[in-house]
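One protein chain is absent from this view; the other protein chains keep their places.
Entry: subunit A
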Amino acid sequence: MTISKKAACNSHGQDSSYFLGWEEYEKNPFHESTNPNGIIQMGLAENQLSFDLLESWLAANPDAASFKRDGQSIFRELALFQDYHGLPIFKNALAQFMAEIRGNKVRFDPNNLVLTAGATSANETLIFCLADPGDAFLLPTPYYPGFDRDLKWRTGVEIVPIQCTSRNGFRITSPAVEEAYKLAQKRNLKVKGVLITNPSNPLGITLSRKELNLLLNFVEKKGIHLISDEIYSGTVFDSAEFVSIMELLPNRNNPQLMNRVHVVYSLSKDLGLPGFRVGSIYSNDRLVVAGATKMSSFGLISSQTQYLLSAILSDQVFAKKYVVENRMRLRNRHTVLVSGLRRVGISCLESNAGLFCWVDMRHLLSSDSLEAEMELWKKVVYDVGLNISPGSSCHCAEHGWFRVCFANMTEDTLDLAIRRIKSFVDSISPIKHCRNSRSKSISKWVSRLSFHDRECDR
């Protein structure tokens, strides 16, 4: 008695360094008071900066979490509601929220929204709808490690990378896209579409109009799909800088193209609610909406949660305020990390979104190789005590880049993390430390680092 090939293979990607880093963190997790020398989790793209806003809303509006509407119990109604079309008030509120995030430059029709248990489910469902086993989707690198599982595992679909490099800030170019397409053909894979994440994970940058247009040109020419995972759309520090693929479609005046562009969204990042499993697919193609809706039976959102969120998001005054405040906090956090790293000679890709920075540690590699990157990564996890994500786990074409998250911890913890990095950099290259540093004994073991020992105070 055996299990299936799918079960036995490792396309779930669980053995990648991305997940192994998590495991190390779990064994020795940092805690401010109970385990100050533990590993700080910087590999988890969570947004913990704006919970207080949600908590105070909830305290002021207790009905939403208590199955009540205007003081009346709707428990029964919600308990029985399993319609895969989703709770209308929730879809309306979600559609509105998505528009708000895009500065109301785009309108979303709730009838074109399909609800799924998280973006993980949304992405997999879309691939099931758009591609057959053995087909391929093109993805720009570096990309979110989870895609290897979400897009390939049960669907049997392949990912062919569109290589992006630091030569041009990891921007997507036409030659790179064409090259990926040719590579797929050489491998006898039928390309069914392109999937982008905008803003990008792990880069933390919004895609430019130029990039979006070249992609639209490409999918138009090839007659294939374009999926835009916009899960980080609410984390753009300056809203004016985010251009959603949906904004560019009307100008194209091509209804067939319109039907081949699909957007994925979720409340896991913008609202910091990954536990609630709230994802969605937006498509103008009625067949895709119909197919995905039926498939969503395998991953519906709890009606209890749909109701709670419909109440929060329907409060448009609150929702607007939340979006603005959240952006600002993320921007400030981002600055703390970027400037902290800069002071120890580490630069980041210039970014304007996301919950992480794309950090350039190439100069710290012993050689330009995967082995050297892994060696550096292990040092950072075990010796420095930071779980960061190596670029190789994101399929980056270059060695030495790391994704470092900044929104899943307190500011004090972030400061500590930066101090640990400084200590590490100093220890491996004493001449590289900051000009304003006070002299202190250089120690490889960060456990001896005093809490008040701050170099280069602002």
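In this section, a contact is a pair of C-beta atoms (placed from the backbone, for glycine too) under 8 Å apart; a residue touches a chain by one contact, two chains touch by 3 or more; residues count from 1.
The rule we apply is simple: contacts and distances are computed from a predicted model.
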item	value
Choices "Aminotransferase class I/classII large domain-containing protein", "Myb-like domain-containing protein", "NADH dehydrogenase [ubiquinone] flavoprotein 2, mitochondrial" or "Pyridoxal kinase" - which one is the UniProt name of the chain not shown	"Aminotransferase class I/classII large domain-containing protein"
Listed residues A:Val177, A:Val261 or A:Ile301, member touching the removed chain	A:Ile301
Residue among A:Lys192, A:Arg327 or A:Arg343 that touches the chain left out of view	A:Lys192
Residue in contact with the excluded chain [from A:Gly43, A:Gly118, A:Pro140 or A:Gly234]	A:Gly118
Absent chain, residues of subunit A that touch it	1, 3-7, 12, 14, 46, 48, 51, 54-55, 58-59, 62, 65-67, 73, 75-76, 78-82, 117-118, 120-121, 124, 128-133, 135, 149-150, 153-154, 185, 190-192, 220-225, 256-257, 260, 268, 272-277, 287-288, 291, 294-295, 297-305, 308
